[in-house]
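A quick write-up on the structure given underneath.
Note that this complex is displayed minus one protein chain, with the remaining chains in position.
== chain A ==
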Amino acid sequence: MLKAVFYARFHPERGPAIVHQYPNGSIIAALADQDDSRQTLVSWSDVSAYIIPPYEVCNRPFSICADRHRVLGFPISLEDPKYERNRFTFNVCFVLDEDLDTRPWLAVVDKTAAFFQALEEEDGLLQTEEDLPGLRWAGEEGYPAESTGVVYKLLKSIVEDLNAYEETCIRLNSYHVLNLRLVHSQPSPPKVQAWDVPFLIRDLPSPDHWTWDLTLQRIHSYLDGVNSIQRIAEHANVELKLVKRAVRELVHHDRALLLDLFHFQAIYTPTRDFAWFVADVEMQEECARYISLAPTSTTTTNTHEAPSLIPASLLISLYTSLAPSTPLHAFVQTHYTALLAHRIEIRRFITFGTTKGFLRRVHRYALALDNNLGLRSETSRTGEDSSPAKSKSKSNEDAVREFERAWKRAAMSSGWATPPAEPPPMMVRAAGGGGIVGADGEEEVDESLKGFLDGKHRFDEMRLALRVSERELMERLGSGRFGEVLIFNK
């Protein structure tokens, strides 16, 4: 909350003095209260040396803390022979609580200073204001003389609007307008990966109201909460990087969430926030409504029969039976009858949990024990390896990045070095591929798989990159071609 704003100036005879303050009595005690022991926010004599500092330090932001308040200011010193003593120095200061986050305020202070500077440089409004006969200075009898001058009204609007609306638009005349807004910056959203699934939680504004960029226009129809980013990129025929960027924007503006890749080999487990779900009856009802499939016309014979809500106890028991040992297909088979009886949509069942935060996905990783040793020693790599072979041991995304970098490097080098002959084999695989390639493809897949076996890449990532099913992945890993492979869940 903004406690006060004041306008101080270096007067040629009085020295540093406050001309205007809002609210009255905040820095210089109002005349009536001068004998009163009522505290002003800040002691003027303590801070005056910093509010009107030496000229060399002027024209930049300046703040000081005193009496548990912070005074943010931007002293401006205008040099011009027309002024008495050749200078006009002033400062518009904002008084806040000491422990308030100052980041949104710095821009406000800068902009206000620039505005006042323009007022004086262009129209000399500040100097002429002081020459007005009816003007009262802070602390004088009859302060504030609201009908005289513009500064007091400005300060008043600033304080009241910023406190009430966090923004203000003050129009002095046709060309002096002050627009201020407190912007609370959010942290930037995390990186989006190819295996994340974007899920829209709010509708996007219609194209009539809000111009969609090209990427969004192309991918919009695929944002259904089922397609992974990679699949969206393929189906919409848009470059992966652009899709990621667009989705990241959506996440940043709270219009989409990132989910994991849904498939029946996945494992889910409740988190500790589940206790919250158990206690919250409203959430249980919401859940019940969301996950039950609408009754089809063939099953409902009696139109008066309202669809019965799934009992909370059932929901709770279903969720709690999800455990790190249970892949989803096993869960469905165990509870098949219950799920069918209440027409529970399994995907929504899981999605509700993950979006609300009380269910989490357990990922699977693979670590090849002796392969890692091989990768670590640089000497094992001989120079005869051609670049495509090297890039095979990396993941698809790394390979793409490498390729682009190599192109850039070649383009920038003055001799135009020969760029890589062909893009890495991963990129070549078209969208319609899906299935496993022929016999030579096996080799390639195995090679690239090696790159993932460092325990840092989840199965989803591998499956997407290599376009293999989970079962096949397990087969390959268990085949012994990679030596001993440790598979663990996290």
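The rule is simple: a contact is a pair of C-beta atoms (placed from the backbone, for glycine too) under 8 Å apart; a residue touches a chain by one contact, two chains touch by 3 or more; residues count from 1.
Basically, contacts and distances are computed from a predicted model.
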{"item": "Omitted chain (choose from \"Glutamyl-tRNA(Gln) amidotransferase subunit A, mitochondrial\", \"Large ribosomal subunit protein mL40\", \"Sister chromatid cohesion protein DCC1\" or \"GTP-binding protein\") - UniProt protein name", "value": "\"GTP-binding protein\""}
{"item": "Contact residue for the chain not shown (choose from A:17, A:226 or A:242)", "value": "A:17"}
{"item": "Sites on chain A contacted by the missing partner chain, in the whole complex", "value": "10-17, 45, 48-49, 52-55, 79, 81, 85-87, 89"}
